[in-house]
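Could you have a look at this structure, given as structure tokens, before my questions?
The complex appears here without one of its protein chains, the remainder shown in place.
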Amino acid sequence: MTVPPKVRLAGRRLLQAVPALLGIIIITFLLTRALPGDPAVYFAGPAADAASIAEIRHRLGLDRSLPEQFLTYVGDLATGNLGTSISTGQPVLQEIITRLPASLELTLAALLIAVGVAVPLGVLAATRPDGWVDHACRFVVTAGVSLPTFFTGLALVYVFYYLAGWAPAPMGRLDIISLPPEHVTGFYLIDALLAGDVAVARSVLAHLALPALTLALFTLAPIARMTRAAMLQALGSEFIRTARAAGLSRRRILIVYALRNALLPVVTTLGMVFSFALGANVLVEKVFAWPGIGSYAVEALVVSDYAAVQGFVLTMALLFVLLNLVIDLTYTLIDPRLGLEE
Amino acid sequence: MHAPVPASIAAAGPAPRYGWLRHLRHVVTGNPVTGVAFALFLLLVIAALFGPWLVPYDPLATNAAAALQPPSAAHWFGTDQLGRDVLSRVVVATRLDLAISVAAVALAFVAGSVIGGLAGFYGGWIDRVAGRCLDTIMAFPLFVLAMGIVAAAGNTVENIVYATALINLPFYARMVRAEVNVRREAGFVQAARLSGNGGLRILAFHLFPNALPPLMIQVSLNMGWAILNAAGLSFIGLGVRPPTPEWGIMVAEGANFIVSGEWWLALFPGAALMLAVFTFNLLGDGLRDLVDPQRRT
Amino acid sequence: MMNRRDVLRGVSAATLGAGVLPFLKALPAAAAAGDTLVVVTGTTINSLDLHRTGTNRPSYQVAVNCYDRLLTFGTKTMPDGTLAYDYDTLKPELAESWEVAPDGMSVVFHLRANATFWDGTPVTAEDVKWSLDRAVTVGGFPTTQMQAGGLTEPGQFEAVDDKTVRIRFHRPSKLTLPDLAVPVPFIINSKVARANATADDPWAMEYLHRNPAGSGAFRVERWDPGQQLVYVRNDGWTGGPLPGVKRVIIREIPSQATRRALVERGDIHLSYDIPAKDARELAAGGKVPVVGTPVENCLNVLCPNLSFEPFRDKRVRQAIAWAIPYEDIFRNAGYGRGAPMWGGAASSDSIAWPQPSPYTTDYDKAKALLSETAFAGGFEVPLSFDLGTAEWGEPTALLIQEGLAKIGIRTTIDKIPGANWRTVALVEKKLPLHLENFGGWLNTPDYYFYWAYVKGNLFNSSNYDDDEMMKLVDETLHMRMDDPAYAPKIRRMITKAFDDVPRIPLWQPSFEVAMRPDVAGYQFWFHRVPDVRTLGFRQA
Partner (left out) sequence: MASVPLLDVRDLTVEFATRRGTVRAVERVSFSVARGETVGIVGESGSGKSVSSYAVLRILDRAGRIAEGSITFGGVALDRVPERTMAEMRGREISMVFQNPRAALNPIRPIGRQIEDVLIEHALAVPATARAMAVEALRAVRIARPEERYHAYPFELSGGMCQRVVIAIALACRPQLLIADEPTTGLDVTTQKAVMDLMVELSRERGMSVVLITHDLGLAAAYCDRIVVMEKGAVVENAPAAEVFAAPRHPYTRRLLQATPRPEAGLRDLLPHPVPPPRPQAPGAPLLEVRDLVKEFRGRNGAAPFRAVDAISFTVHEGESLGLVGESGCGKSTTSAMIMRLLDPTSGSIRFAGQEVGTVPASRFARHPLRGKLQMVFQDPTDSLNPRWTAFRSIADPLLRLGGPERGAGRGALRAKAEELARRVGLPTDLLDRFPHQLSGGQKARVGIARAIALDPDLVILDEPTAALDVSVQAVVLNLLADLKAELGMSYLFVSHDLNVVRLVCDRVMVMRGGRIIEEGDTGRILHAPSDPYTRALLDAIPHLPAAAAPAGAL
């Protein structure tokens, strides 16, 4: 075999995503067509008469049969044309490109916080199962996941912005007086640091804190829970006994032996949590006026903005295919058994 | 566990025959957290069943004169902008919220189990087709899919239930598939074949019940998500229709009143919602122990 | 810093959008402190060109702030000391003066000699003609609005010379001149637009969608769709007094609670279109000035749809009108802001519109009326409202539900998402009982009745169809208001509307704006989008 097995594995995973992608395109198309409301009526604006609505309907191609519309849609997709959003009047592709980094920055920051808190918590809980630390952990993370994110978000705003005045105004990613850093990655924090502008970076960080915290609170539970379970299982496995009998230090056993093995299911969970977080993003972005794609999607959905909803969902799907690929690759990195067996 | 508990300990002694009720008691008393969870669950069930008879006011009756009153002796949880009693609404909402979550989870559980069971047991093209369909659903951010479905189909309670069920379905399907698949070649399955059991019977009576314990954890988590999901939909205006009291919509509407100082509108339904989700989440281990005969020692 | 600002000024409008200003990390601190005004709204601007198909209402502000019209309305001081536009006074904007021909069939406008577009080129009659031609040609809302003023075809507009424009009328109408002062007939730099037009797009829709080319008081410095719009002052503006601030940032904050927190904490200068509840509370608090102006020619109404059986019977509609808890609704849904529109005199001599209906809450009367009909036992009906107006719609609907229940009419409440609302309520007109809040831009009663009481017209979501009403509207719509025939006809119209009650008035809403104490110059406009030209800071 000339192709290394890991590369082949990655290739196969990519291929596996194709039918799912097709399914996504179809479902998205049907779902958006099922949305109530007539975009032609919306487009025609107030005080439009029947003739102008019909004219617009024809122009949008909405008077054609569904299969025809679908073919046109797929054709447009193939050429990278995602259409133009009604509600913002911008090409959907451009909108997504400008908004996606905002959502990703928020989601990743939240995940970073969540992982940073939840994994140590899970490990701690697993080393003392059923001890008070374990119960306390369980209690805290469960409480975090038990509240709707918009409620947590508003409560945090109320306390930290409105009452205490510690947090900046929840008005998006930056102060009004600051302008975004030069576009490199689209992640303001990274861009600001790249540009060496500490003031802007600080402002970005301050704006990121509350929404990321809101989201992190929500995602803490699954990660901590899975870490605990995986750690318990890893700690109970026989190779840990071997390691102990060989006199390895507790730290080494915990981290190199148990945690690395426990990471596999945790990484899988992270993928799932990412999906949750992106969903929850929709609500958090609304609370914090965060210019991401989640808030964009909600607005688009409410006005039956076909092109925008389709573009959004497709982007998400692509993101997921990508994410799953990353997870699979991470998996193969952590677990040497993959890619060779099966 | 680092060293195996000697078999003599694990299987020692005459194991008395436990009835189901005794097993329940055993599970509930065995772990304090589970005990608390079951007690809270009981409280929720009571509120759901008898709520309308327990509350001091009609949850739908407005009283324009007593709008937006903070908690007081007359209105423990205060009143909303139409003067409706928040306590009464919170208690009465229990039934609908539990119904939504139970119905959604039951639907997802049944459908997911069937799909996952068939895919895991028969493998081959069934597995591949099912797998791709589930991948498709999973590729949507869950909340967004639910949002789309409810927006497209209309915001009725049934549609909220269907949407919630659909987004939860892959979890069950995948879990059952994995659990069935891992035991497909187990000795007791082969033994069942030798005993003359057909494929479906093996799947239904031998394999599926063994997948129940981990599924119970999932059920408990999903019940909580279902409520949160409904709340999220309410927040973007796709929840149940007024004036029906429902926690999610109350929190969602109340959330806008936090800044103006009417904290009780969001806090109490929020607390009820949190309590319910919290209860469901904590219930998981207990439920698992309940359906796992191996815990009957 | 100066260099950077020069760069900023020099940025061609063609490259507006996110990330356009890579060199500018922060606006100059001085500007941020005294020269910049931050306005928050909950709505999204989706185009910089009002004429474009699909442009939403919040986007009209660009037409107001960045472009000039020939005319504008004057300003009047309301009884409470706040400012509002004055429908009865027309003021010059681009036109210095105008004369209506003696036969009343045309008008001649003389443009300001020194009026220039942002690129320095003078505003010519050619530009005016091109712009007005565009408004009546592109279809959709702008064309419809122009039609309301009797302006239907390019042939009506004539560039007499460089600085003179003649507009011919098909028939004299009192609506024509005011219609030229609404945001729609704005004047575009036709040289720039034509340079960017294509054969497929002769009106440069694609170009002007992102790149305004006008002569107005502000230019668009930056537009991040869905986030913010930044205006910067055009120091060469001749259409009126130079605005008091150099830069205005319109920030979009979707969460209403967040907007309230922002204005309360003084982090922004002005919060536009705040809910009545916030208005009442902030006004009561005293720390945040609130300006509430009753919206002219606008009513929150309950519409029984005459296409549906129970509502064909006038007595059923009247019964409903008697069974509404007006007081509670005004207090709990309207928070006492605006004007009550019930309990008026049985027969009114006034032709003011809106005016209180003769109905009050009288369940006995309602029951008695209902019992005369075939629906004495009551009936069941869905009660719908637009999710976008849930702020007042939901409590109103709930209270109406309670009121109607008392006379045996059982309602289920149906929230309809914004996208669907327009389709089912206004275009298909198939909601049996619903809440509606049409307001007419042109402030005459006949204009309101034209849209809301004439069969087939958009806001007649009740499917009201009455020959006499139609005739009355037709006769009065273009009639001068000082015509002796006018007042009696309007009186008859109002009496009829209250007797037939296809629309049951609830209250006249109030348009609310909260601002920091140091903000001055806010003025209410019928179009209800922020006109930032008059805004400024109070002198210390």
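For reference, chains read A, B and C in written order, and residue numbers begin at 1 within each chain.
Basically, a residue touches a chain if its C-beta (ideal position, glycine included) is under 8 Å from a C-beta of that chain, and two chains touch if they have at least 3 such contacts.
Computed from a predicted structure; not experimentally measured.
Taking every chain of the complex into account, the omitted one touches A, B. The hidden chain makes contact, of the residues B:Ser72, B:Thr156 or B:Gln190, with B:Gln190. From the set A:Leu15, A:Ala78 or A:Ala246, the residue in touch with the chain omitted from the display is A:Ala246, counting the whole complex.
For chain A, the residues touching the absent chain in the complete assembly are 1, 237-239, 241-250, 252, 256-257, 260-261, 334-337, 340-342.
Where chain B meets the chain that is not shown, the touching residues are 1-13, 15, 17, 30, 186-188, 190-199, 206, 209-210, 293-294, 296-297.
One rule holds for everything that comes next: only the chains that are shown with their structure count from here on.
Chain A has the C-alpha centroid lying closest to the overall centroid of all protein C-alpha atoms shown.
Ranked by how far their CA centres sit from the centre of chain B, the chains are topped by C. Computed centre separation for the pair chain B/chain C is 47 angstrom, with centres defined by C-alpha atoms. For the pair chain A and chain C, the distance between C-alpha centroids works out to 39 Å.
Centre-to-centre separation of chain A and chain B, using mean CA positions: 24 Å. Shown for chain B are the residues that touch two or more other chains, namely 151, 237, 255, 258-259. Chain C has residues 255, 257-258, 261, 264, 387, 417 in contact with two or more other chains.
Residue ranges on chain A touching chain C, taken from their complex, read 35-39, 41-50, 52-53, 55-56, 85-90, 95, 98-99, 154, 157-158, 161-162, 165, 169-172, 176-183, 195, 197, 199-200, 286-289, 291, 295-296, 299, 302-305.
Across the interface of their complex, chain B is touched by residues 255-258, 260-261, 264, 277-278, 281, 325, 327-328, 331-332, 387, 390, 394-395, 397-399, 401-402, 412-415, 417 of chain C.
Chain B contributes residues 1-3, 31-33, 132-133, 135-136, 138-144, 147-149, 151-154, 224, 228, 231-232, 235-237, 248, 251-252, 255, 258-259, 266, 270, 273-275, 277-278, 281-282 to its touches with chain A in the complex.
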